[in-house]
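Rest of the complex left out; these chains stay put.
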Amino acid sequence: MNARPEFIKPELETMSLGMTERLKPLHEAVATMVRDEIIPASAAFEEAHAKAPDPWTYTPEMLEIIDGLKAKARERGLWNFWLTDSERGYGLSTVEYAYLAEEMGKAPLGAETFNCSAPDTGNMEVLERYGSQAHKDKWLGKLLEGKIRSAYVMTEPQTASSDATNIRLSCVRDGDEYVLNGEKWWISGAGDPRCELYIVMVHTPSDDRPKHQQHSQILVDPKTPGITKLRAMQVFGNPDAPHGHLHLRFENVRVPAENLLLGEGRGFEISQGRLGPGRIHHCMRAIGQAERALELMIKRSLEREAFGQPLYKLGANYDIIAECRIKIEQCRLLCLKAAWMMDQGDPRQAGPWISMIKTAAPRMALEVIDEAMQMHGAGGLSQDFPLAHMWTHVRTLRQADGPDAVHRRQVARRELRQYTQEKV
Amino acid sequence: MNARPEFIKPELETMSLGMTERLKPLHEAVATMVRDEIIPASAAFEEAHAKAPDPWTYTPEMLEIIDGLKAKARERGLWNFWLTDSERGYGLSTVEYAYLAEEMGKAPLGAETFNCSAPDTGNMEVLERYGSQAHKDKWLGKLLEGKIRSAYVMTEPQTASSDATNIRLSCVRDGDEYVLNGEKWWISGAGDPRCELYIVMVHTPSDDRPKHQQHSQILVDPKTPGITKLRAMQVFGNPDAPHGHLHLRFENVRVPAENLLLGEGRGFEISQGRLGPGRIHHCMRAIGQAERALELMIKRSLEREAFGQPLYKLGANYDIIAECRIKIEQCRLLCLKAAWMMDQGDPRQAGPWISMIKTAAPRMALEVIDEAMQMHGAGGLSQDFPLAHMWTHVRTLRQADGPDAVHRRQVARRELRQYTQEKV
């Protein structure tokens, strides 16, 4: 068999990875706001949070900061960029959105300022596509306005999240309700007092359906009786309050039957759509963090002296700076191409590209941030620079939405299938 | 010039890196106590600490745990192993001590249990060698009994710690006292309420002395007026309470003149002796952490299933396990050789070996721990396993006692000098 590389395909003729005319002013506005307003505000927010009596609350000072940013962004029309198809949004392509996501990644409050945070963007898409009018009235409007937050409740402590068919949170029909029992963990955003919606992946087994149709998704109000917040999972010792990654217990949690989306067994069908863009957004934000780390590294190397010379002249520092730049550029381009593949509308074609960047981007960002920390001396590991927090955050991406190994396997299988009909 | 590799030297004939007969029962006792008592007690200690109203205190429960361990260790004669030359200790060689340090590294409370913690061991050595009888009476006895702790106060925020000649904390003679002014940071252990001694590196400039004789070391009581604990430096967001790495301010801190060790300008002479063994101890403990991470990784790979198979059969996991083992063994041997070189009594010869292992060991341990975290899924990054904390701790070693780049340069210069008379 004579396989030919993918790029011979006709659709590649138009592969445009640059910024479009319409994107340019948006990008300029977002980049400027991140640099001049959100980065300083993020630092102020963290200071305010450090003073909060309960880390799991938003003090008035904190709310003032974040709501102030959101109000400004909305006022300037920098809002809900992720609304790719809707008439209510800019209708940006994934490539265009990627450029904005990179900028948002540079500040902790970046994505939320523009109402483009995970998991809300994916959750809003789910509501838009699969929710009833009642669901939309209850949750979608408020989410679109940035008034509430939401969580996506999928991972379980007792099962390898690399294989989602193992999910076992029980969901049994009882009259007009479903009854949920089980545990979930790493539920990001569930610590946020503003979180008013859980979208929960549950197990609704039936012998009549195949292996990938044993699960469903259901909308749950976090205040429903029977839900216990067991604890906050820590990321390298940090509970990430008030956002939080919670460990939850569901005990006889009763949910209206109409909250089950699409129908029993269609859980994976729903999640299919959300993972692709979400992964690319994570990657692009990670690239933004790498870019910011490189900037900090270079500035440090110019300002700090040792042995009578600026750091950049010492050791392998020219090479370190250059290698970081080379890595970032390659990753950004791969991410843009993955975004472009998604824009072509065939998720099966785009799949391996998403797996590629999902593997490559966090690893690259970790390397760049690590070098930046090293250039900053002991301070680089501390609260005096954003680097340590960036590192621990990006490290979670190598586990979230599928660990590296699973994505590598996807990429390899696609390669092998070019040359064989066998199941690889 | 025809240089010949170092190992041709006669002294190598006896290079014995194994355990001696006398070490064996000590090692067995330490390894067993770490595994069976200290690892569980460390977990209990962390739980107790989590419940403490003030993280910078020792609650009775915490004290009971740590003092209980220490009492048992002392009772069993497993105490002050670091006392290499003294008649009060075992007189272990650095090689022998290294085997014990590796075991101690496997538990957070490991080193303290046996009264072998940094920086106390180095500080006790300084007191022993350079302290007056009054100093010994006041501090050394209590330190040897594990009743108090101490800190080594060297690093400053405004100077690259890679070049210690930049240290600027002012120390001016005024009558029978010295007056100290300036700031220090990353003072490990200064947060501990039991800390009763600072050994402070200060600047005592004089045009009469060369560049490396501008500094001195002075003993300071932490309660002396004028010392302010500005804040705790965080390591990846963790203040490491109650131990702590504090940022201190010295404002007109008056210290008795007799507390200055050896004499003005002899600060580096004193620190010379402490860094070599200290670095090796750090490295060996890091190797112990890598060994524990590998054990956790393998057990996880046997217990956890995905896609119907135990993890060890999936992906590159055989290779990952093997590569970790290969890396650990190489590092352990290099560390033992560096220890052996130190035991030969010529610090100038041992220097490059210490620099080599100081570069190699933390990097190796970080790689192994990182793979172990990845094998544990999201949980690997959380409080449910010791891995994340191990990673952040070992990461600091790439900065502490000289960043990697400085040590690499030392190694390279020694290589170059084999073939040239020029200053390299």
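Chains: A and B, in written order; residue numbering restarts at 1 for each.
To be clear about the criterion, contacts are C-beta pairs under 8 Å (C-beta built on N, C-alpha and C of every residue); 3 or more make two chains touch, one makes a residue touch a chain.
Please read all numbers here as calculations on a predicted model, not as lab measurements.
Peer 1: Please give the number of copies in the complete assembly; 2 of them are in place here.
Peer 2: 4
Definition applied: only the chains that are shown with their structure count from here on.
Peer 1: Taking each chain's centre as the mean of its CA atoms, how far is chain A from chain B in angstrom?
Peer 2: A distance of 38 Å separates the two centres.
Peer 1: Quick one: which bits of chain B touch chain A in the complex? Just the residue numbers, please.
Peer 2: So the residues of chain B in touch with chain A come to 155, 157, 160-163, 166, 185-186, 233-238, 304-307, 311, 314-316, 373-374, 377-384, 388-389, 391-392, 395-396, 398-400, 403-405, 408-409.
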